[in-house]
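Note that one protein chain is taken out, while the other chains of the complex remain in position.
Presenting chain A:
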Amino acid sequence: MKTSFKKIGLGLFVAGLTLSLAACGNSGTDKQADGKKTTTVDIFQFKVEFNDQFKQVAKDYEEEHPGVKINISTVGGGDDYGAALKTKFASGEEPAIFNIGGPEDLKTWKKYLADVSDTKAAENALEGTLNGVKKDDKVLGLPYNMEGYGLLYNKKVFKEAGIKVEDIKTQEDLRAAAETLDKKKKELGLEAVFALPAKETWVTGLHSSNLFIAPEFDNDVNKTYEAKEVSFKYGKEFKEYIDVQQEYSVQPTTSLDYSKQMEELFSNGKVAMTQQGNWVYGTIEEIDEEFAEENVGILPVPVNGVSENKIPVGVPNYWAVNKNKDEKVQKEARKFMDWLYTSDEGKEAVLEEFKFIPAYSGYDTDKIADPLSKQVYEYSKDGNATGWVFMGYPTDWGMNVLGAGIQKYVSDNASWDEVVKEAQEQWKTSRQ
């Protein structure tokens, strides 16, 4: 009797072992199991803001194209997306379409990236928008949209203070304007002139720095990516730009974050200027629709000796097609991308539902939804756009080295020269 129990016990043990081992090993085998005619295109993307609209558009597409299922999942934010994407691939649930940011991602994901140069979307992509994802004649990604940034300013406050935006052409003008505003800040209801969100290292370390580092590399992201060193040729101008903001900003800047900057301060008219891009429109709109519609303008950041009246416009992210997937899935993925960016329905969705600034030709640009995006588009159209090169910085350099350095500088824990020197050294080390 006892031995039989023992046997049962042992049997259970073995069964449990095999089960759990099977559970351990069971991953990544059934990629395309359904023998039926439906082809599923899994999309893994990071732009949370347009998730709902995107899903709706995908549903419309499914109705129009029977036999295709578009399966969208979204994980938001920079690092989180990268981590989640790696997890997806490691677990074997590889998406057919995913997002890449620039040269660094190109290297990381190179064995998964399919050449999409034969798509209609790639053909229609505006000049320059494919720079970040081109490699020896191959196009490895399709641009999402275009975005641009500068100093957002409160039109009403500027008008009341008698400052004309057209007159701000140099960094001295900017400082003078800040001084004027600072003197009148009581009457204008301002807490301070600027909001410098030094806590958000992407604002300072990536976007601000881009203004002053891009000219050094001719606005070329690939040149930046290949550069062994960074000279901070416009370091003095960069310092002045940070200085003027720090001097006239709401304090303490090192704990001033995005939500305080945009929601609490700028949208409520507590500051006159702050550096952000057209993507903040939704945030401002949620706080005060009228303010968003009427009162927000983009002032190009003047960089002495480099640019007046120009704003950096770039592609924040690209769609990539997974080479590892079934031919059929890949084909459907391309088709969907083409439909999204080149068909009439797709175009309408991109402009009116997603509220994107299109990175492709053939759009009715009068329909660009919000005034901020419209301004960015105008600059770009008139040839008044410089590039985004921060995707070509060494990994994590912009935010964690330069952005953190700027925090040190504005909290008086390091001199500007120390920050620059440290940043240069780190750049060199990571490019060895």
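To be clear about the criterion, a residue touches a chain if its C-beta (ideal position, glycine included) is under 8 Å from a C-beta of that chain, and two chains touch if they have at least 3 such contacts; residues count from 1.
Following the convention adopted for this analysis, contacts and distances are computed from a predicted model.
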"ATP synthase subunit a", "NADH-quinone oxidoreductase subunit L", "ABC transporter permease" or "Anti-sigma F factor" - which is the UniProt name of the missing chain: "ABC transporter permease"
Hidden partner chain, touching residue among A:Phe46, A:Trp109 or A:Phe266: A:Trp109
Option from A:Thr170, A:Ser411 or A:Gln424 whose C-beta touches the chain left out: A:Ser411
Candidate in contact with the missing chain, chosen from A:Gln53, A:Ser73, A:Asn124 or A:Thr254: A:Thr254
Absent chain, residues of chain A that touch it: 2, 6, 9-10, 12-13, 16-17, 20-21, 23-24, 78-79, 82-83, 86, 89-90, 104, 108-109, 111-112, 198-199, 251-255, 260, 395-396, 399-400, 404-405, 407-408, 411, 413
